[in-house]
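The other protein chains are all here in position, but one chain of the complex has been omitted.
Moving on to chain A:
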Amino acid sequence: MRPILLSGHERSLNQIKFNRDGDLLFSVAKDKIVCAWWSANGERLGTYNGHQGAIWTVDVSPNTVLLATGSADNTVRLWNVKSGECVKVWDFPTAVKRVEFSPDGSRLLAVTEKRMGFLGTIAVLDIAYGDGQGGNLEAQAEEPDLRITCEDAKATVAGWSYLGKFIIAGHEDGSVSQYDSKTGDQIENIQAHEFDHQINDIQFSADRTYFITASKDKTAKLMSTRNLAILKTYVSDTPLNSATITPKKEYVILGGGQAAMDVTTTSARQGKFEARFYHKVFEDEIGRVRGHFGPLNTVGVHPKGTAYASGGEDGYVRVHHFDKPYFDFLYEVEREQLKR
């Protein structure tokens, strides 16, 4: 199907997120506005206004009641998805680069930047859902329940494991660590990517037993949540900004491209601004989707695996609904296995 072009942002995209039902798509960009879209037709549902700086990250609670955003204005804001009101503002000493709700929605983690003498931290906030009827959402804890400080290399991205048991963080130096989400102790740290090649994205599988990392070292890795074992490696020819795992089909989608500052020094002929599909198990590249005219900063996939969206440095979000051949495609080996 023809991709739907969502042109609601004036600056480069930073993150996009489908809600758990997949009917809504949230996008944040450097232009201080959060947009909510119907994923089916690309119509804009509304915006959430209030941030004073570029918004780095967005996440929606599993029940689509609350929306959390983190911004360069050093705040995390909580919004009522339905009404668009800002229900809570948490102030941090530095910019917030990543927020994510725990799988049950009861907690929210926020990754803060290392700057001006402050070390990078991962803060965990308890989230309450008011009276359960969408009222009294303002009643939230004032202070974080837990703070994990990253002494060595700052965390750039983080997410929750299955059952909310661990927090998995990707670091500036290319390592991935596993923290106990109750105590904040680091359990494991693995140099998953090349040293000093920042990890730009972490996204989890549906059951959160494994996740994919995207790094500046031009590779994406599939890792086990339980012990951080590297299961698969996807090699590309460009620095990667984002990666996601598709449900239903055994694929992963990678997004990246020459960084804006490098474009002039590298081949102008092709910036490699394509979404790349790899087979999750076989690690082969299967296809590419063109369209963006800047690097892809973020990719997201519909929770039912029927569509994916990508947000680029060019300020556009492109929503692609998969066609039949996408679902039909199988390796001979897979087909045999299905028959059995």
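The rule is simple: a residue touches a chain if its C-beta (ideal position, glycine included) is under 8 Å from a C-beta of that chain, and two chains touch if they have at least 3 such contacts; residues count from 1.
FYI, contacts and distances are computed from a predicted model.
Enquirer: Tell me the UniProt name of the left-out chain, picking from "SKP1-like protein", "GTP-binding protein RAB5", "Ribosomal RNA-processing protein 42" or "Eukaryotic translation initiation factor 3 subunit B".
Expert: "Eukaryotic translation initiation factor 3 subunit B"
Enquirer: Among A:89, A:139, A:187 or A:333, which one touches the chain that has been omitted from the display?
Expert: Of the candidates A:89, A:139, A:187 or A:333, A:333 is in touch with the missing chain.
Enquirer: Which residue, A:210, A:234 or A:251, contacts the hidden chain when the whole complex is considered?
Expert: A:210
Enquirer: Tell me which stretches of chain A touch the chain missing from the display.
Expert: 20-23, 38, 40-41, 43, 61-65, 81-82, 103-106, 129-130, 132-134, 162-165, 207-210, 224, 226, 231, 237, 265-267, 269, 281-282, 304, 306, 331-334, 337
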